[in-house]
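A single protein chain has been omitted; all remaining protein chains appear in their positions.
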Amino acid sequence: MEEIIQILNLTKSFGGLRAVSNVSFKLQKGEVLAIIGPNGAGKSTIFNLISGLFPSDDGIIFFNGNKINSYNPSKRCHEGIGRTFQICRPFEDLNVFENICVPAVFGGKRRKKLTDAHLQVKKIIDQIGLRGKEEFVVSQLTPAQIKKVEIGRALATDPLVLLLDEMMSGLLPHESDEIVALINKINSLGVTIIMVEHVMRVVKELATRVIVLDYGKIICEGTYEEVMANELVIEAYMGRDIL
Amino acid sequence: MEYTQLIAQAVVSGLLKAGIYSLVAIGMALSLGVVKILNLAHGDFIMLAQYLSIFIFAQMGLDPLIAAPIVFIIFAIFGFGIFKGLIRFAIKTTELNQLLLTFGLSIFLQNTILMMIGADPKTIFVSYRNVSLSFLGTEFGFGRLIAFLIALIILFALFYILKNTKFGKCTRAVSQNIEGAYLIGIEAERIQMVAFGLSIAIAALGGSMLSIILSAHPTIGLEFTIKSLAIVVVAGFGNIYGVIWASAVLGILESMVSTLLPGGTGLSGGVFFLLIFVFLIMAPIIRKR
Partner (left out) sequence: MKIFSNTFFVLIIISLCSFPFYINEYYLHNAIIIICFAVLALSWDLAARAGILSLAHAAFFGLGGYTSALLMKYFSLPVPLCFTAAGIFGSLVAVLLGFVTLRLSGLHFAIGTMAFTMLLQVLALHFKDFTGGAMGISIPMLFDGSRIPSYFLLIAVLTVLLICSTLLQRSSFYLAYTSIRTNESTAAVLGVNTNFIKISLFSLSSFFASITGAIYFSYTSSIIPYEAFSLDITVSSIVMAVFGGLFSTIGPIIGAFFLKMIEEYLRGQFTSGHMILYGLILIFAVLVMPQGILGVIKKWKKLFKS
């Protein structure tokens, strides 16, 4: 089992706010890591740092053997980092097929020809269960379908590591079951997954390891059961008894 | 020795110019910051005010500086009207369409004046226009000095309003976060209308001052739009207080280029553009450090 991603002492401040503070962890290929924690704990910031949307103040990110701190977002995508966004960002001027086609052509290790990309997009549309809706534009989709497009796009980048940012938010139970099944299938194909989640049921079902973040720092790490029993974690979520 | 004399002269005339420039630029900053629209017709309102002042002087003998409050009120109302009738709808469209809309307005205003009054520059001569004052070896027009002082007074009045009155605080709220302002009960659209009217009216005051110094011409609008934009860019978007020192810097630089460089008058306008350019490029780099 090889190490696919290692974060060392990742730190990021925005003005006076320490959003991420000395965060370190490593992942083996095929693991499913869940990052949980109260709102504002810095979880999405970690994703932004890993995918390269802004530079960190300190810390090193190793991916697949390379130090990727200096890589821009599209280069990190080519290396194999795929991500979804908490607030989905589909391209409104493109339909579902075209949306997934963008990363299919440009997101892999090498640029694909349009014809090859089309084949890949068709496969992915089947995988995410949106067959028949290829021509639909964003305004015609339900929130769950938009989430599927989000995942579909990330899949089209041929990712080695998939960063899923609050995939389950706003979904009905049967919708989130669908997505969970999809994530399971993706993971079984060898893709390592890091998920930021609030829905504990899903974390319990999918995660091999859990990290708890509070005020930008890791306060606990372990399996779901270990983490849930930890005092610090309960305090972070529930608050401390003032008495 | 003569060199320092020239520089001192340039600094003084630049500073005096800066008074008017800052009035015009504050207007731009207001419409850019509160209404979030780049008004390409901004300079044309200055041109209109200049013509109006000249008209008032020619028809009623009223000195433009005395007539300034009247011009202010007229243009404030004019500004409210333009906001209600036009700008309000532009806010909802894309930035590109906003540019085109204000550009259409600019063409409309310029050509209306061109047709009604003609292209010959119009000048008025107030009694003190050619009076020259001397200070520490530098010379400047009395008219310019008065214009500068009045501009300062207006600026400080504006800053006071923005900082201390309820209206001022609402305006700052709207410029920082319009949705938040709505949520706490501020009638943002009304504030924007007033801000826009103010932006036009203050710029119009600049036009009044100009009428005692410069001849009026239908096409000077663009120059002032760009110069006020340059000042706002250098001061930093949203930084109203910075407009004063940015106007000073740009006014002085413009004067220095004009005075010190051979054939500099042609290049002096270029100073503005060069500065915009340099600032825009440097700003993100400086921010990173």
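A and B are the chain letters, set down in written order, and residue numbers restart from 1 in every chain.
By definition in this document, contacts are C-beta pairs under 8 Å (C-beta built on N, C-alpha and C of every residue); 3 or more make two chains touch, one makes a residue touch a chain.
What you see is a predicted model, and the numbers here were worked out from it, not measured in a lab.
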Could you tell me which of the visible chains the hidden chain touches?
A, B
Touching the absent chain when the full complex is considered, from B:Asn111, B:Ser132 or B:Gln176
B:Asn111
Which of these touches the unseen chain: B:Thr4, B:Gln59, B:Thr94 or B:Ser134?
B:Thr94
Given the contact definition stated above, which residue among A:Gly42, A:Gly59, A:Gly107 or A:Gly216 touches the chain not shown here?
A:Gly107
Touch with the omitted chain, as defined above, among A:Glu92, A:Glu135 or A:Glu225:
A:Glu92
Touching residues on subunit A - with respect to the absent chain
51-53, 72-74, 77-78, 83, 85, 89, 91-94, 98, 101-103, 105-108, 111, 114, 117, 153, 156-157
Against the hidden chain, subunit B presents residues 38, 86, 89-90, 93-97, 99-101, 103-112, 114-115, 222, 226, 229-230, 233, 263, 266-267, 269-270, 272-274, 276-277, 280-281, 284
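Here is the rule we go by: only the chains that are shown with their structure count from here on.
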Give, as an integer number of Å, the spacing between the C-alpha centres of subunit B and subunit A.
49
